[in-house]
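This is the structure I want to talk about, given as C-alpha coordinates.
Note that this complex is displayed minus one protein chain, with the remaining chains in position.
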Amino acid sequence: MKKEYTHILNDSIESISGHYTFFEERHLNYNSKDVLYLLGTASLDSSCCGIGGCLFAHVIGFVSGWHYKRDKRGLPVSSIETISDNIIQTEISQLIKADGMVSQVNYR
Amino acid sequence: MKGIVSYGGYLPLNRINRDIVFKVMGWLHQATYMKGEKCVANFDEDSVTMAVASAMNCLEGFERDYVDGLYFATTTSPFKERRCASIIGTALDLKSQIRTADFTDSTSAGTSALIAAIDSIGAGSANSILLCASDVRVGKPGSSQELSFSDGAASLLLGDDGVIASWEGYYCVSYDFPDHWRTENDKADRSWEDRFGREQGYRKFIPEAISGLLSKYDLQQKDIAKVIFPGIYPRDHALICKKLGFEPGQVQDHLMTVMGNTGAAYPLMILISALEDSSPGDKLIVAGFGNGSDALLFHVTEEIEKVKGQKRGVKRYLESKRELDSYEKYLAFRNFISTEGGIRAEAIPYTALSLTWRDRREILGLCGTRCKKCGTPQYPVQRVCVNPDCGAIDEMEPYRFSDKKGKVFSFTGDMLAFTPNPPGIYAVTDFDGGGRYWFDVTDCDLESMEIGMPVEISFRRKYVDERGGIVGYFWKAVPIRL
Partner (left out) sequence: MAEGIKDKVAIIGMGCTKFGEHWDKGSEDLIVEAFTEAIEDAGIEKKDIQAAWYGSCYDEFNVGKSALVLSRTLKLPFIPVTRIENLCASGSEALRGAVYGVASGACDIALALGAEKLKDTGYGGLPEMSTTLGTKYRVIFPGISAPGAFAMMANRYFSKYGMSVEEGKRVLAKISVNSHKNGAKNPKAHLKRVITEEDVLNAPIIASPLGLFDCCGVSDGAAAAIVCRADIAKGFRADPVSIKALQIGISSGEELGYTEWDGTYVESTVRTAIRAYEEAGIKNPREEISMMELHDCFSITELVTYEDLQISPRGKARNDIEDGFFAIEGKIPSQPDGGLKCFGHPIAASGLRMMYEMYKQLQGKAGERQIKDPKIGLTHNLGGFPQLNVISLVIVGL
(Lines give C-alpha, C1' and ligand atoms only; values in the text may rest on other atoms or scores of the structure.)
Protein backbone atom coordinates (compact mmCIF):
# COMPACT_ATOMS: atom_id res chain seq x y z
CA MET A 1 0.00 0.00 0.00
CA LYS A 2 1.26 3.45 -0.88
CA LYS A 3 1.36 6.19 1.69
CA GLU A 4 2.99 9.48 2.42
CA TYR A 5 5.47 9.82 5.22
CA THR A 6 6.26 13.17 6.76
CA HIS A 7 9.77 13.24 8.16
CA ILE A 8 9.65 14.33 11.76
CA LEU A 9 11.83 13.31 14.69
CA ASN A 10 12.27 14.03 18.38
CA ASP A 11 8.61 14.49 19.28
CA SER A 12 8.10 12.98 22.71
CA ILE A 13 4.82 11.05 22.77
CA GLU A 14 3.50 10.74 26.30
CA SER A 15 1.23 8.11 27.72
CA ILE A 16 0.18 7.50 31.28
CA SER A 17 2.50 4.52 31.46
CA GLY A 18 5.55 6.07 29.85
CA HIS A 19 6.75 7.88 26.77
CA TYR A 20 8.56 7.28 23.52
CA THR A 21 10.54 9.30 21.02
CA PHE A 22 11.80 8.58 17.53
CA PHE A 23 15.27 10.07 17.35
CA GLU A 24 16.89 8.78 14.19
CA GLU A 25 16.03 7.74 10.65
CA ARG A 26 17.91 4.79 9.23
CA HIS A 27 18.06 3.09 5.89
CA LEU A 28 18.47 -0.56 5.08
CA ASN A 29 19.14 -2.09 1.72
CA TYR A 30 16.79 -5.02 1.19
CA ASN A 31 16.98 -6.71 -2.21
CA SER A 32 18.07 -3.40 -3.71
CA LYS A 33 15.10 -1.65 -2.15
CA ASP A 34 15.57 1.22 0.30
CA VAL A 35 13.86 0.45 3.60
CA LEU A 36 13.27 3.48 5.81
CA TYR A 37 12.95 2.85 9.51
CA LEU A 38 13.02 4.93 12.65
CA LEU A 39 14.88 4.24 15.84
CA GLY A 40 12.85 5.01 18.90
CA THR A 41 13.54 4.92 22.57
CA ALA A 42 10.80 4.23 25.06
CA SER A 43 10.66 4.46 28.79
CA LEU A 44 7.87 2.50 30.45
CA ASP A 45 8.43 3.95 33.86
CA SER A 46 4.91 4.56 35.09
CA SER A 47 2.93 1.63 33.81
CA CYS A 48 0.59 0.10 36.34
CA CYS A 49 2.35 -3.18 36.28
CA GLY A 50 6.06 -2.96 36.04
CA ILE A 51 8.95 -1.03 34.72
CA GLY A 52 10.89 -1.30 31.54
CA GLY A 53 11.92 0.41 28.40
CA CYS A 54 13.37 -0.34 25.06
CA LEU A 55 15.19 0.77 21.98
CA PHE A 56 12.93 -0.15 19.13
CA ALA A 57 12.70 0.11 15.40
CA HIS A 58 9.66 1.27 13.55
CA VAL A 59 9.68 0.35 9.89
CA ILE A 60 8.04 2.97 7.70
CA GLY A 61 8.39 1.05 4.41
CA PHE A 62 10.15 0.95 1.08
CA VAL A 63 10.99 4.45 -0.14
CA SER A 64 9.55 5.11 -3.57
CA GLY A 65 9.90 8.88 -3.66
CA TRP A 66 12.45 10.41 -1.31
CA HIS A 67 11.62 13.93 -0.06
CA TYR A 68 9.51 14.46 -3.09
CA LYS A 69 7.66 17.39 -1.55
CA ARG A 70 7.23 19.45 1.58
CA ASP A 71 4.18 19.81 3.78
CA LYS A 72 2.66 23.03 5.09
CA ARG A 73 5.15 23.22 7.94
CA GLY A 74 7.99 22.85 5.46
CA LEU A 75 8.75 19.28 6.58
CA PRO A 76 9.95 16.90 3.87
CA VAL A 77 7.51 14.24 2.74
CA SER A 78 8.44 10.94 1.11
CA SER A 79 6.35 8.48 -0.77
CA ILE A 80 6.41 5.04 0.83
CA GLU A 81 5.33 1.53 -0.02
CA THR A 82 4.27 -0.14 3.25
CA ILE A 83 5.49 -3.64 4.03
CA SER A 84 2.79 -6.10 4.98
CA ASP A 85 4.21 -9.40 3.75
CA ASN A 86 5.03 -11.51 6.80
CA ILE A 87 8.08 -13.19 5.31
CA ILE A 88 9.60 -9.91 4.17
CA GLN A 89 8.81 -8.41 7.59
CA THR A 90 10.60 -11.27 9.33
CA GLU A 91 13.65 -10.95 7.11
CA ILE A 92 13.87 -7.19 7.54
CA SER A 93 13.42 -7.56 11.30
CA GLN A 94 16.31 -9.99 11.44
CA LEU A 95 18.53 -7.60 9.50
CA ILE A 96 17.63 -4.70 11.77
CA LYS A 97 18.12 -6.76 14.90
CA ALA A 98 21.48 -8.10 13.71
CA ASP A 99 23.43 -5.28 15.32
CA GLY A 100 22.05 -6.25 18.72
CA MET A 101 20.66 -2.80 19.47
CA VAL A 102 16.91 -2.95 19.16
CA SER A 103 14.70 -5.38 21.02
CA GLN A 104 11.64 -5.04 18.83
CA VAL A 105 10.86 -4.16 15.26
CA ASN A 106 7.36 -2.93 14.54
CA TYR A 107 5.55 -2.27 11.30
CA ARG A 108 2.67 -0.14 10.25
CA MET B 1 24.26 -59.66 32.29
CA LYS B 2 24.55 -56.14 33.64
CA GLY B 3 25.22 -52.91 31.82
CA ILE B 4 23.57 -49.96 30.12
CA VAL B 5 19.83 -50.36 29.66
CA SER B 6 19.06 -46.87 28.36
CA TYR B 7 20.70 -43.53 27.75
CA GLY B 8 19.71 -39.90 27.42
CA GLY B 9 21.75 -36.84 26.64
CA TYR B 10 21.14 -33.15 26.99
CA LEU B 11 22.87 -30.13 25.52
CA PRO B 12 21.53 -26.68 26.35
CA LEU B 13 20.09 -24.79 23.39
CA ASN B 14 22.55 -21.90 23.54
CA ARG B 15 25.91 -22.13 21.80
CA ILE B 16 28.50 -19.45 21.74
CA ASN B 17 30.97 -19.31 18.90
CA ARG B 18 34.40 -19.17 20.50
CA ASP B 19 35.31 -16.35 18.10
CA ILE B 20 32.75 -14.16 19.90
CA VAL B 21 34.50 -14.78 23.19
CA PHE B 22 37.93 -14.38 21.67
CA LYS B 23 37.05 -11.11 19.97
CA VAL B 24 36.29 -9.62 23.38
CA MET B 25 38.91 -11.33 25.54
CA GLY B 26 41.52 -12.63 23.11
CA TRP B 27 43.70 -9.52 23.49
CA LEU B 28 44.69 -10.84 26.89
CA HIS B 29 46.17 -14.21 25.99
CA GLN B 30 46.34 -14.64 22.22
CA ALA B 31 47.49 -18.25 22.56
CA THR B 32 44.16 -19.33 24.06
CA TYR B 33 42.45 -19.34 20.65
CA MET B 34 40.32 -22.35 19.97
CA LYS B 35 38.01 -22.95 17.04
CA GLY B 36 34.37 -23.90 17.07
CA GLU B 37 31.64 -23.39 19.60
CA LYS B 38 30.65 -24.40 23.11
CA CYS B 39 27.36 -25.02 24.84
CA VAL B 40 26.02 -22.42 27.26
CA ALA B 41 23.43 -23.31 29.86
CA ASN B 42 20.61 -20.79 29.84
CA PHE B 43 20.29 -18.39 32.77
CA ASP B 44 17.72 -20.72 34.33
CA GLU B 45 19.76 -23.90 34.02
CA ASP B 46 22.32 -25.49 36.29
CA SER B 47 23.87 -28.92 36.67
CA VAL B 48 20.77 -30.19 38.48
CA THR B 49 18.24 -29.03 35.89
CA MET B 50 20.29 -30.38 32.99
CA ALA B 51 20.66 -33.70 34.81
CA VAL B 52 16.87 -33.86 35.04
CA ALA B 53 16.55 -33.11 31.32
CA SER B 54 18.94 -35.90 30.34
CA ALA B 55 17.31 -38.28 32.81
CA MET B 56 13.84 -37.59 31.39
CA ASN B 57 15.22 -38.53 27.97
CA CYS B 58 16.84 -41.63 29.43
CA LEU B 59 13.72 -42.80 31.25
CA GLU B 60 11.36 -42.36 28.31
CA GLY B 61 9.53 -45.65 27.97
CA PHE B 62 10.42 -46.82 31.48
CA GLU B 63 8.21 -46.85 34.53
CA ARG B 64 9.67 -44.52 37.11
CA ASP B 65 9.29 -47.23 39.75
CA TYR B 66 11.83 -49.29 37.85
CA VAL B 67 14.63 -47.12 39.25
CA ASP B 68 16.18 -48.39 42.51
CA GLY B 69 18.88 -45.76 42.87
CA LEU B 70 20.11 -42.46 41.55
CA TYR B 71 23.73 -41.37 41.42
CA PHE B 72 24.57 -37.83 40.42
CA ALA B 73 28.01 -36.80 39.22
CA THR B 74 29.13 -33.20 38.88
CA THR B 75 31.90 -30.78 39.69
CA THR B 76 29.48 -27.87 39.71
CA SER B 77 26.85 -28.68 42.28
CA PRO B 78 24.66 -25.66 43.08
CA PHE B 79 25.06 -26.60 46.74
CA LYS B 80 27.93 -27.37 49.05
CA GLU B 81 25.56 -29.26 51.25
CA ARG B 82 22.27 -30.62 49.93
CA ARG B 83 22.11 -33.86 48.03
CA CYS B 84 21.35 -33.02 44.42
CA ALA B 85 20.51 -36.65 43.64
CA SER B 86 17.53 -36.23 45.96
CA ILE B 87 16.37 -33.09 44.13
CA ILE B 88 16.72 -34.87 40.81
CA GLY B 89 14.90 -37.94 42.14
CA THR B 90 12.00 -35.80 43.34
CA ALA B 91 11.85 -33.90 40.05
CA LEU B 92 11.74 -37.22 38.20
CA ASP B 93 9.00 -38.43 40.53
CA LEU B 94 11.00 -41.50 41.48
CA LYS B 95 9.90 -43.44 44.53
CA SER B 96 11.46 -42.28 47.81
CA GLN B 97 12.79 -45.71 48.82
CA ILE B 98 15.87 -45.53 46.64
CA ARG B 99 19.56 -45.15 47.30
CA THR B 100 21.04 -41.83 46.24
CA ALA B 101 24.54 -40.38 46.20
CA ASP B 102 26.37 -37.40 44.75
CA PHE B 103 29.79 -38.03 43.22
CA THR B 104 31.82 -34.90 42.93
CA ASP B 105 35.11 -32.98 43.17
CA SER B 106 36.71 -34.46 40.07
CA THR B 107 35.94 -34.53 36.37
CA SER B 108 36.24 -38.31 36.79
CA ALA B 109 33.08 -38.23 38.91
CA GLY B 110 30.97 -39.48 35.99
CA THR B 111 33.03 -42.59 35.36
CA SER B 112 33.54 -43.17 39.10
CA ALA B 113 29.76 -43.08 39.65
CA LEU B 114 29.28 -45.46 36.73
CA ILE B 115 31.64 -48.01 38.30
CA ALA B 116 29.88 -47.62 41.65
CA ALA B 117 26.48 -48.10 40.03
CA ILE B 118 27.59 -51.26 38.26
CA ASP B 119 29.04 -52.52 41.53
CA SER B 120 25.72 -51.87 43.31
CA ILE B 121 23.90 -53.91 40.71
CA GLY B 122 26.57 -56.60 40.74
CA ALA B 123 26.34 -56.82 44.52
CA GLY B 124 22.62 -57.38 44.21
CA SER B 125 21.74 -54.33 46.29
CA ALA B 126 19.89 -52.69 43.37
CA ASN B 127 18.36 -53.93 40.15
CA SER B 128 18.77 -50.63 38.42
CA ILE B 129 20.60 -47.40 39.00
CA LEU B 130 20.02 -44.15 37.16
CA LEU B 131 23.28 -42.31 36.70
CA CYS B 132 23.13 -38.60 35.88
CA ALA B 133 26.27 -36.64 35.11
CA SER B 134 26.04 -32.93 34.50
CA ASP B 135 28.24 -29.87 34.61
CA VAL B 136 28.03 -26.13 34.02
CA ARG B 137 31.67 -25.22 33.81
CA VAL B 138 33.07 -21.73 33.95
CA GLY B 139 36.54 -20.51 33.19
CA LYS B 140 37.86 -17.10 34.14
CA PRO B 141 37.26 -14.47 31.47
CA GLY B 142 40.26 -14.49 29.14
CA SER B 143 41.41 -17.99 30.10
CA SER B 144 41.74 -20.97 27.79
CA GLN B 145 39.24 -22.76 30.03
CA GLU B 146 36.67 -20.14 29.21
CA LEU B 147 36.88 -21.23 25.58
CA SER B 148 37.02 -24.97 26.16
CA PHE B 149 34.65 -25.46 29.10
CA SER B 150 31.09 -26.29 28.22
CA ASP B 151 27.76 -27.30 29.69
CA GLY B 152 25.86 -30.52 29.23
CA ALA B 153 24.49 -33.67 30.79
CA ALA B 154 24.27 -37.39 30.24
CA SER B 155 22.18 -40.06 31.92
CA LEU B 156 22.59 -43.80 31.80
CA LEU B 157 20.14 -46.30 33.15
CA LEU B 158 22.09 -49.29 34.40
CA GLY B 159 20.50 -52.61 35.12
CA ASP B 160 20.60 -56.32 34.50
CA ASP B 161 17.76 -56.75 32.05
CA GLY B 162 17.41 -55.56 28.46
CA VAL B 163 21.02 -54.45 28.38
CA ILE B 164 22.10 -52.58 25.23
CA ALA B 165 25.79 -52.52 26.18
CA SER B 166 27.05 -55.01 28.70
CA TRP B 167 29.65 -54.20 31.27
CA GLU B 168 32.87 -56.08 30.65
CA GLY B 169 35.26 -54.49 33.13
CA TYR B 170 37.37 -51.51 34.05
CA TYR B 171 40.84 -50.33 34.87
CA CYS B 172 41.45 -47.26 37.04
CA VAL B 173 44.44 -45.12 37.90
CA SER B 174 44.15 -42.51 40.61
CA TYR B 175 46.62 -39.69 41.26
CA ASP B 176 46.53 -36.50 43.28
CA PHE B 177 47.46 -34.65 40.13
CA PRO B 178 47.46 -30.86 40.52
CA ASP B 179 46.61 -29.73 37.01
CA HIS B 180 43.54 -27.84 38.20
CA TRP B 181 41.55 -27.38 41.38
CA ARG B 182 39.04 -25.17 43.12
CA THR B 183 38.86 -24.27 46.78
CA GLU B 184 35.76 -23.35 48.70
CA ASN B 185 35.75 -19.75 47.52
CA ASP B 186 36.77 -20.21 43.91
CA LYS B 187 34.18 -19.61 41.26
CA ALA B 188 36.48 -20.73 38.45
CA ASP B 189 39.29 -23.27 38.27
CA ARG B 190 42.83 -22.47 39.31
CA SER B 191 45.40 -24.35 37.31
CA TRP B 192 49.04 -25.13 36.96
CA GLU B 193 50.54 -24.45 33.54
CA ASP B 194 48.67 -26.03 30.68
CA ARG B 195 51.74 -27.79 29.38
CA PHE B 196 52.13 -29.64 32.67
CA GLY B 197 48.55 -30.88 32.68
CA ARG B 198 48.86 -32.00 29.10
CA GLU B 199 52.31 -33.63 29.18
CA GLN B 200 52.30 -35.10 32.65
CA GLY B 201 48.62 -35.89 33.07
CA TYR B 202 46.48 -36.21 29.97
CA ARG B 203 49.15 -37.85 27.84
CA LYS B 204 50.10 -40.32 30.58
CA PHE B 205 47.02 -41.31 32.58
CA ILE B 206 44.70 -42.04 29.68
CA PRO B 207 47.21 -44.33 27.92
CA GLU B 208 47.98 -45.95 31.25
CA ALA B 209 44.30 -46.71 31.94
CA ILE B 210 43.48 -47.86 28.41
CA SER B 211 46.60 -50.04 28.11
CA GLY B 212 45.88 -51.41 31.55
CA LEU B 213 42.37 -52.31 30.51
CA LEU B 214 43.51 -53.99 27.30
CA SER B 215 46.04 -56.16 29.07
CA LYS B 216 43.77 -56.83 32.07
CA TYR B 217 41.17 -58.39 29.76
CA ASP B 218 43.68 -59.73 27.25
CA LEU B 219 42.40 -57.65 24.35
CA GLN B 220 44.06 -56.45 21.17
CA GLN B 221 43.53 -53.02 19.66
CA LYS B 222 41.76 -54.65 16.71
CA ASP B 223 39.12 -56.09 19.07
CA ILE B 224 37.91 -52.60 19.91
CA ALA B 225 35.29 -50.91 17.75
CA LYS B 226 35.65 -47.49 19.31
CA VAL B 227 37.96 -45.88 21.82
CA ILE B 228 36.22 -42.96 23.51
CA PHE B 229 37.78 -40.32 25.72
CA PRO B 230 37.64 -36.54 26.20
CA GLY B 231 39.49 -34.39 23.70
CA ILE B 232 40.60 -31.86 26.23
CA TYR B 233 43.75 -31.27 24.20
CA PRO B 234 42.60 -32.16 20.68
CA ARG B 235 46.10 -32.45 19.17
CA ASP B 236 47.20 -34.76 21.96
CA HIS B 237 43.99 -36.77 21.67
CA ALA B 238 45.06 -37.84 18.18
CA LEU B 239 48.62 -38.52 19.33
CA ILE B 240 47.45 -40.72 22.21
CA CYS B 241 45.25 -42.79 19.90
CA LYS B 242 48.06 -43.22 17.44
CA LYS B 243 50.53 -44.17 20.16
CA LEU B 244 48.08 -46.69 21.58
CA GLY B 245 47.84 -48.26 18.16
CA PHE B 246 44.28 -47.35 17.20
CA GLU B 247 43.37 -46.57 13.60
CA PRO B 248 41.55 -43.26 12.99
CA GLY B 249 38.36 -45.21 12.25
CA GLN B 250 38.42 -46.67 15.76
CA VAL B 251 38.55 -43.26 17.41
CA GLN B 252 35.27 -41.73 18.55
CA ASP B 253 34.89 -38.02 17.70
CA HIS B 254 35.60 -36.14 20.93
CA LEU B 255 33.22 -33.29 20.03
CA MET B 256 35.56 -30.68 21.45
CA THR B 257 35.03 -28.37 18.47
CA VAL B 258 31.25 -28.54 18.42
CA MET B 259 30.48 -29.12 22.10
CA GLY B 260 33.43 -28.51 24.41
CA ASN B 261 34.58 -29.95 27.69
CA THR B 262 31.55 -30.76 29.80
CA GLY B 263 33.51 -32.05 32.78
CA ALA B 264 32.03 -34.95 34.69
CA ALA B 265 29.46 -35.48 31.94
CA TYR B 266 31.98 -35.39 29.10
CA PRO B 267 33.08 -39.07 28.83
CA LEU B 268 29.48 -40.24 29.19
CA MET B 269 28.22 -37.80 26.57
CA ILE B 270 30.71 -39.06 24.00
CA LEU B 271 29.94 -42.64 25.07
CA ILE B 272 26.30 -41.91 24.22
CA SER B 273 27.24 -40.47 20.85
CA ALA B 274 29.26 -43.66 20.22
CA LEU B 275 26.31 -45.85 21.25
CA GLU B 276 24.13 -43.97 18.81
CA ASP B 277 26.30 -45.27 15.96
CA SER B 278 27.26 -48.66 17.35
CA SER B 279 26.32 -52.12 16.15
CA PRO B 280 25.76 -55.36 18.04
CA GLY B 281 29.08 -56.96 18.92
CA ASP B 282 31.01 -53.69 19.14
CA LYS B 283 33.45 -53.44 22.02
CA LEU B 284 33.74 -49.89 23.34
CA ILE B 285 36.37 -48.46 25.63
CA VAL B 286 35.46 -45.25 27.35
CA ALA B 287 37.93 -43.39 29.55
CA GLY B 288 37.49 -40.35 31.73
CA PHE B 289 40.11 -37.88 32.82
CA GLY B 290 40.52 -36.17 36.16
CA ASN B 291 42.92 -36.98 39.00
CA GLY B 292 43.85 -40.05 37.04
CA SER B 293 41.69 -41.96 34.62
CA ASP B 294 38.99 -44.65 34.65
CA ALA B 295 38.82 -46.84 31.58
CA LEU B 296 35.63 -48.89 31.12
CA LEU B 297 34.83 -51.66 28.68
CA PHE B 298 31.39 -52.27 27.16
CA HIS B 299 30.09 -54.81 24.69
CA VAL B 300 27.15 -53.68 22.56
CA THR B 301 24.31 -56.24 22.36
CA GLU B 302 21.49 -56.97 19.92
CA GLU B 303 19.20 -54.83 22.08
CA ILE B 304 20.86 -51.72 20.66
CA GLU B 305 18.79 -52.13 17.49
CA LYS B 306 15.60 -51.53 19.48
CA VAL B 307 16.65 -48.11 20.71
CA LYS B 308 18.47 -46.85 17.62
CA GLY B 309 17.07 -43.49 16.59
CA GLN B 310 14.46 -43.69 19.36
CA LYS B 311 16.40 -41.91 22.08
CA ARG B 312 17.29 -38.32 22.57
CA GLY B 313 21.02 -38.84 22.92
CA VAL B 314 23.71 -36.37 21.97
CA LYS B 315 23.96 -36.22 18.21
CA ARG B 316 20.62 -34.61 17.47
CA TYR B 317 21.13 -32.15 20.30
CA LEU B 318 24.31 -30.99 18.60
CA GLU B 319 22.21 -29.81 15.68
CA SER B 320 19.48 -28.26 17.83
CA LYS B 321 20.91 -24.92 18.82
CA ARG B 322 20.59 -21.18 19.03
CA GLU B 323 23.56 -18.87 18.66
CA LEU B 324 24.20 -16.70 21.68
CA ASP B 325 25.63 -13.68 19.97
CA SER B 326 26.61 -11.71 23.03
CA TYR B 327 29.57 -12.51 25.22
CA GLU B 328 28.31 -10.09 27.86
CA LYS B 329 25.04 -11.98 28.05
CA TYR B 330 27.05 -15.12 28.65
CA LEU B 331 28.92 -13.39 31.48
CA ALA B 332 25.65 -12.21 33.00
CA PHE B 333 24.10 -15.69 32.78
CA ARG B 334 27.06 -17.11 34.69
CA ASN B 335 27.09 -14.26 37.19
CA PHE B 336 30.52 -13.01 36.17
CA ILE B 337 29.10 -9.53 35.90
CA SER B 338 26.50 -8.33 38.32
CA THR B 339 23.65 -6.66 36.53
CA GLU B 340 21.11 -4.11 37.71
CA GLY B 341 17.80 -5.81 38.37
CA GLY B 342 16.23 -2.81 40.09
CA ILE B 343 14.60 -2.61 43.48
CA ARG B 344 11.61 -4.48 42.09
CA ALA B 345 13.76 -7.53 41.35
CA GLU B 346 15.13 -7.49 44.86
CA ALA B 347 11.70 -7.64 46.43
CA ILE B 348 11.66 -11.44 46.29
CA PRO B 349 9.47 -12.73 49.07
CA TYR B 350 10.74 -15.47 51.30
CA THR B 351 10.36 -19.13 50.40
CA ALA B 352 8.39 -21.22 52.86
CA LEU B 353 10.59 -24.31 52.91
CA SER B 354 8.18 -26.32 55.02
CA LEU B 355 5.59 -25.69 52.33
CA THR B 356 7.87 -26.58 49.41
CA TRP B 357 8.80 -29.75 51.34
CA ARG B 358 5.16 -30.64 52.00
CA ASP B 359 4.24 -30.08 48.37
CA ARG B 360 7.49 -31.38 46.91
CA ARG B 361 5.83 -33.87 44.60
CA GLU B 362 3.55 -31.15 43.29
CA ILE B 363 6.26 -28.49 42.90
CA LEU B 364 9.49 -30.34 42.14
CA GLY B 365 7.76 -33.33 40.56
CA LEU B 366 5.01 -31.43 38.72
CA CYS B 367 2.46 -33.96 39.87
CA GLY B 368 -1.09 -32.73 39.91
CA THR B 369 -4.20 -34.78 40.36
CA ARG B 370 -6.68 -36.60 38.18
CA CYS B 371 -10.27 -36.94 39.23
CA LYS B 372 -11.26 -40.57 39.59
CA LYS B 373 -14.91 -39.66 38.94
CA CYS B 374 -14.60 -37.64 35.74
CA GLY B 375 -11.00 -38.27 34.67
CA THR B 376 -10.00 -34.61 34.47
CA PRO B 377 -6.27 -34.05 35.01
CA GLN B 378 -5.61 -30.86 36.97
CA TYR B 379 -2.70 -28.81 38.18
CA PRO B 380 -1.93 -27.71 40.85
CA VAL B 381 -3.13 -30.47 43.17
CA GLN B 382 -6.86 -30.13 43.87
CA ARG B 383 -9.07 -31.76 46.44
CA VAL B 384 -12.25 -30.44 44.84
CA CYS B 385 -12.53 -31.32 41.15
CA VAL B 386 -12.25 -28.31 38.85
CA ASN B 387 -14.69 -29.71 36.32
CA PRO B 388 -17.85 -27.67 37.03
CA ASP B 389 -20.07 -30.61 36.09
CA CYS B 390 -18.24 -32.89 38.54
CA GLY B 391 -16.96 -31.10 41.61
CA ALA B 392 -16.16 -34.38 43.40
CA ILE B 393 -14.36 -33.95 46.69
CA ASP B 394 -11.32 -36.05 47.62
CA GLU B 395 -11.64 -38.38 44.66
CA MET B 396 -8.20 -37.60 43.29
CA GLU B 397 -5.24 -39.70 42.25
CA PRO B 398 -1.75 -38.34 41.53
CA TYR B 399 -1.11 -37.38 37.93
CA ARG B 400 2.33 -36.52 36.58
CA PHE B 401 2.46 -33.68 34.05
CA SER B 402 6.22 -33.42 33.56
CA ASP B 403 6.31 -36.14 30.92
CA LYS B 404 3.25 -34.87 29.04
CA LYS B 405 3.41 -32.68 26.02
CA GLY B 406 1.04 -29.82 25.42
CA LYS B 407 0.01 -26.99 23.14
CA VAL B 408 0.16 -23.26 23.64
CA PHE B 409 -3.33 -22.00 24.40
CA SER B 410 -2.18 -18.41 24.61
CA PHE B 411 1.07 -16.58 25.16
CA THR B 412 2.79 -13.24 25.39
CA GLY B 413 6.22 -11.67 25.50
CA ASP B 414 6.32 -9.27 28.40
CA MET B 415 8.63 -6.26 28.55
CA LEU B 416 7.66 -5.39 32.11
CA ALA B 417 7.85 -8.61 34.10
CA PHE B 418 11.27 -8.98 35.65
CA THR B 419 13.47 -11.65 34.09
CA PRO B 420 17.23 -11.89 33.65
CA ASN B 421 16.61 -12.36 29.92
CA PRO B 422 13.77 -10.14 28.69
CA PRO B 423 11.21 -10.28 27.34
CA GLY B 424 9.59 -12.66 29.80
CA ILE B 425 7.62 -15.16 27.76
CA TYR B 426 4.86 -17.20 29.32
CA ALA B 427 1.98 -19.24 28.08
CA VAL B 428 -1.17 -20.95 29.16
CA THR B 429 -0.62 -24.54 28.09
CA ASP B 430 -3.22 -27.20 27.39
CA PHE B 431 -1.80 -30.65 28.00
CA ASP B 432 -2.38 -33.51 25.60
CA GLY B 433 -4.64 -35.81 27.58
CA GLY B 434 -6.20 -32.95 29.53
CA GLY B 435 -5.23 -30.34 32.04
CA ARG B 436 -4.33 -26.69 31.70
CA TYR B 437 -1.77 -24.56 33.46
CA TRP B 438 0.40 -21.53 32.79
CA PHE B 439 4.14 -21.64 32.65
CA ASP B 440 7.10 -19.45 31.94
CA VAL B 441 8.44 -20.31 28.51
CA THR B 442 12.17 -20.64 28.07
CA ASP B 443 14.66 -21.53 25.31
CA CYS B 444 12.35 -19.76 22.95
CA ASP B 445 12.19 -16.61 20.82
CA LEU B 446 9.01 -14.60 20.96
CA GLU B 447 8.88 -14.44 17.15
CA SER B 448 8.51 -18.21 16.94
CA MET B 449 5.61 -18.43 19.40
CA GLU B 450 2.11 -19.07 18.14
CA ILE B 451 -1.16 -20.39 19.47
CA GLY B 452 -1.25 -24.18 19.14
CA MET B 453 2.54 -24.53 19.17
CA PRO B 454 3.57 -27.88 20.71
CA VAL B 455 5.58 -27.60 23.92
CA GLU B 456 7.06 -29.86 26.53
CA ILE B 457 7.95 -29.17 30.12
CA SER B 458 11.46 -28.60 31.39
CA PHE B 459 12.83 -28.46 34.93
CA ARG B 460 14.44 -25.05 35.58
CA ARG B 461 15.58 -22.56 38.13
CA LYS B 462 12.54 -20.39 38.66
CA TYR B 463 14.23 -17.89 40.93
CA VAL B 464 17.27 -17.49 43.09
CA ASP B 465 16.97 -15.80 46.45
CA GLU B 466 20.51 -14.66 47.18
CA ARG B 467 19.64 -13.55 50.68
CA GLY B 468 18.55 -17.00 51.77
CA GLY B 469 20.77 -19.01 49.44
CA ILE B 470 17.62 -20.52 48.02
CA VAL B 471 17.23 -21.82 44.51
CA GLY B 472 13.55 -22.12 43.62
CA TYR B 473 13.22 -24.95 41.12
CA PHE B 474 10.10 -25.36 39.04
CA TRP B 475 9.04 -26.28 35.53
CA LYS B 476 8.84 -24.18 32.39
CA ALA B 477 7.41 -24.81 28.97
CA VAL B 478 9.85 -25.16 26.07
CA PRO B 479 9.27 -25.69 22.36
CA ILE B 480 9.82 -29.35 21.49
CA ARG B 481 13.44 -29.45 20.35
CA LEU B 482 13.87 -32.94 18.96
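Per-chain residue numbering starts at 1, and chain names A and B are given in the order in which the chains are listed.
One rule holds for everything that comes next: contacts are C-beta pairs under 8 Å (C-beta built on N, C-alpha and C of every residue); 3 or more make two chains touch, one makes a residue touch a chain.
If you're wondering where the values come from, they're calculated on a predicted model, not measured in any experiment.
Touch with the chain omitted from the figure is made, among A:49, A:75 or A:101, by A:49. Screening B:75, B:293, B:378 or B:458 against the full complex identifies B:378 as the residue touching the chain left out.
The chain that is not drawn here is touched, among residues B:55, B:98, B:264 or B:415, by B:415.
If you put the missing chain back, the residues of chain B touching it would be 342-345, 347-352, 355-356, 359, 362-363, 376, 378-380, 382, 386-388, 409-419, 423-424, 426-428, 430, 434-440, 446, 451, 462-463, 472, 474, 476. Residue positions on chain A in contact with the hidden chain: 13-18, 20, 22, 40, 42, 44-52, 54, 56, 58, 84, 104, 106-108, in rising order.
In this text, only the chains that are shown with their structure count from here on.
Chain centres here are Cα means. That of chain A falls 43 Å from that of chain B. Per the touch definition, chain B reaches chain A in the complex via residues 325-326, 342, 344, 414-418, 422-423, 447. Across the complex, chain A meets chain B through its residues 44, 47, 49-54, 90, 93, 100, 103.
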